[in-house]
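Removed: one protein chain of the complex. Kept in place: all other protein chains.
Each chain carries a letter (A and B) given by its place in the written order, and its residues are counted from 1.
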Amino acid sequence: MENSHVRDAMHTPTETEGSAAAMGAKIQAQGTNVHYGDKHALKDVTLDIRAGEVTSFIGPSGCGKSTFLRCLNRMNDTIDGCRVSGTVMMDGEDIYDPKIDVVQLRARVGMVFQKPNPFPKSIYDNIAYGPRIHGLAANKDELDEMVVTSLEKAGLLAEVKDRMDSPGTGLSGGQQQRLCIARAIAINPEVILMDEPCSALDPIATAKIEELIDELRENYTIVIVTHSMQQAARVSQRTAFFHLGELIEVGDTEQIFTNPRHKLTQGYITGRFG
Amino acid sequence: MSELTVKSGQGGARTRELVAAGIGKRYRAERRFRIFGLVAIVSALVFMALLFASIIGKGYTAFVQTEIRLPISYDVAVIDPEGVRDAAEMRRANYGKLYRDGIQSLFPEVEGRTDRRLLNGLVSSGATFEIRDAVIDSPDLIGKKGEIWVPAADDVDMLVKGRIDRNEPENTRRVSDKEIAWVDALQKDGRLETRFNWRFFTQGDSREPELAGIWGAVAGSFLTMLVTLLLSFPLGVATAVYLEEFAPKNRWTDIIEVNINNLAAIPSIVFGLLGLAVFLQFFGLPRSAPLVGGLVLTLMTLPTIIIAARVSLKSVPPSIREAALGLGASKMQMVTNDVLPLAMPGILTGTIIGMGRALGETAPLLMIGMVAFIVDIPHGFTDPATALPVQIYIWADSAERAFVERTSAAIMVLLAFLIVMNAAAVILRSRFERRW
Partner (left out) sequence: MPFSFLLLVLAGLAVISYRFGTARARAVAPGRQSQLHSRPMYHGLYAAMWCGVPALLIATLWVAFQPLLVKGLVMGGLPDAYQALPEARLNLVWNDIRNLAIGDVVRAQPAPEIQAAADTFHRLYAIGNSALALLCLVLAIAGASFALRRVSLTLRARNQVEKVITVFLIASSMVAILTTVGIVLSLLFESLRFFTKVPPLEFLFGLHWSPQTALRADQVGSSGSFGAVPLFTGTLLISLIAMCVAVPVGLMSAIYMSEYAHRKFRAIAKPMLEILAGIPTVVYGFFAALTVAPFIRRFGEGMGLSVASESALAAGLVMGVMIIPFVSSISDDVINAVPQAMRDGAYALGATKSETIRNVIVPAALPGIVGGVLLAVSRAIGETMIVVMAAGLAANLTFNPLDAVTTVTVQIVTLLTGDQEFDSAKTLAAFALGLVLFCVTLALNVFALHVVRKYREQYE
């Protein structure tokens, strides 16, 4: 019974594929599999992520949504015993092609993590880190400007402009997370991946981040993993539902939440499991 | 929509360009850094290889010893002029004359006091004891003639082993041309051979390198280690058990804990000073005794054992304790019957490692006089003794060329002991390692 559902589900996403490509897909995953040692963590996922939109991944914990997210900037490379197969195309290039340089890829695909992880450096140095290593700023003034712009975009500038030299770890949790977002956008990426960015934050900080995500959508393609369906409904235009390592259903957020095609999705949305 | 994409595309393009421009340089830095790391490890390992190679290269020849076969006439007039065959009397006889006569008889052409003395010098003075022991063992030799292998002097030994360069000019060489000619002649006659150096393993120290052995030092080390083990193991385990299982968590136990951690980092020589001031000066225990050495090393080893034992006790899961207590065992019964046996492999491993460290320790033993020149093999805990690492230090300080190879050989023996101990610890750990 369960199996037949899954089989059905595998065809569901591909139905929307044609239209997605037409909409200008930034990233196209085709038959992506991930193995951690013996564990088959992600099974044959095919999914498009459209440019200039927020796509959210939802599903119960351990469903593979974070694993898939980490495929998109090859963060899985840093984990021992992790193998990725299938293709992930970004602007028509396979990012797992041996010719693709992972450093250059990550400069294009930024990432924000579940727990805020500012470096044990000053606020300024945290933001300046990316531009510095990539050599994006020609001089100090340009770097200063980049830092200020990024903080501005992340909505943090007003709160920290008087203490740019104090350590980033001294900020509150929500501020730290916005600092990490500012750090990610300082290198001006094309895509920003967010792995449950609000799970460690209080509701007010969460609201601020969500607002920020909405603003950032103008300039960046955003993928967000979230365990909160409300959040997915609030911030994203498209939603993908994962279950047990498989992509069950993907579609416009409104459609997924109001009229899910798949029973599993429906069960999850209505809170029957999770 | 399309406008937005263009916007982000533009910014992205610039980033992409700049990143691509710098990437080569960054990867070169990456490679350099990586090579630094590899070079660090490799240089440490190369140093170690050099150390071992140098010690083995210097020392392997010490396991053989050049010996000379001398014709000896066991003259009654020299050994036992009164004919009473009294062993004590016979021990005092002038055996030196016998071996000197022996070597002279091989080179009858050598004339003059200086040359004869030079000739006598080919044979180690230890020949005296060889001949004496042969006579005491079988008194019927007396009055007969025989052949006996005796050790050659250290310079001859070095020459035969190639440690003295024959091509060096004579005035800077330890051995004269004459002596070389004699040695060659002896070798041609089959009277000179290198044989397994059993003296090295059975004798005590000596001023003569060819007679010096490590047995005295090994016995001293053994006695010292025995004292250390007998004291440090029970004391260490008891302390660990108290701190881990019984002690209330208060200021006092905190002090003990901090104190133990600090003791573990105090330089070993300070323990030597403690031993000198307390055990020797205050309690008047004998100098150079394995007992005192063992006491000092006990104090030094205790922190290691305590720390290892505590870690091991800590790793026994609380469920075991709860089960024992739940069955009505007293706390002491729980510890002795259930917890300690489970923690024992870890405790033993820690103990072996601590003992290994104690075995190689030198500095504190110098302070309590175990550095003395001691010929006799120690038999008790208060006999004057030295220890293997101290013996190495003493020999390393000696001027004779031949002591270099003995020192290296003694180091090999010491390292062999340490390897065996550490291997035992590794095996113990892997055999009994338990994952909870």
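We take it that a residue touches a chain if its C-beta (ideal position, glycine included) is under 8 Å from a C-beta of that chain, and two chains touch if they have at least 3 such contacts.
As the structure is a prediction and not an experimental result, all values here were calculated from the model.
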Residue of B:Ile266, B:Ala323, B:Val375 or B:Val420 in touch with the missing chain, whole complex considered: B:Ile266
Contact partner of the left-out chain, one of B:Pro81, B:Gly143 or B:Pro234: B:Pro234
Residue among B:Leu274, B:Ala308 or B:Ala343 touching the omitted chain: B:Leu274
Chain not shown, touching residues in chain A: 73, 75, 78, 80, 103-107, 110-111, 113, 115, 117-121, 129-130, 133-134, 180, 183-184, 187
Residues in chain B touching the chain absent from view: 19, 26-27, 29-30, 32-34, 36-41, 43-45, 47-48, 50-51, 54-55, 58, 234-236, 238-239, 241-243, 246-247, 255-256, 259-263, 265-271, 273-274, 276-278, 281-286, 299, 302-303, 306, 330, 332, 356, 359-363, 366-367, 371, 380-381, 384, 389-390, 392-393, 396-397, 404, 407-408, 411, 414-415, 418, 422
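In the analysis below, only the chains that are shown with their structure count from here on.
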Of all residues in chain B, those that touch chain A in their complex: 1-2, 4-5, 7-9, 11-12, 14-16, 18-23, 26
Residue numbers on chain A that touch chain B, as the complex places them: 24, 51-52, 101, 103-104, 107-108, 133-136, 187-190, 218-221
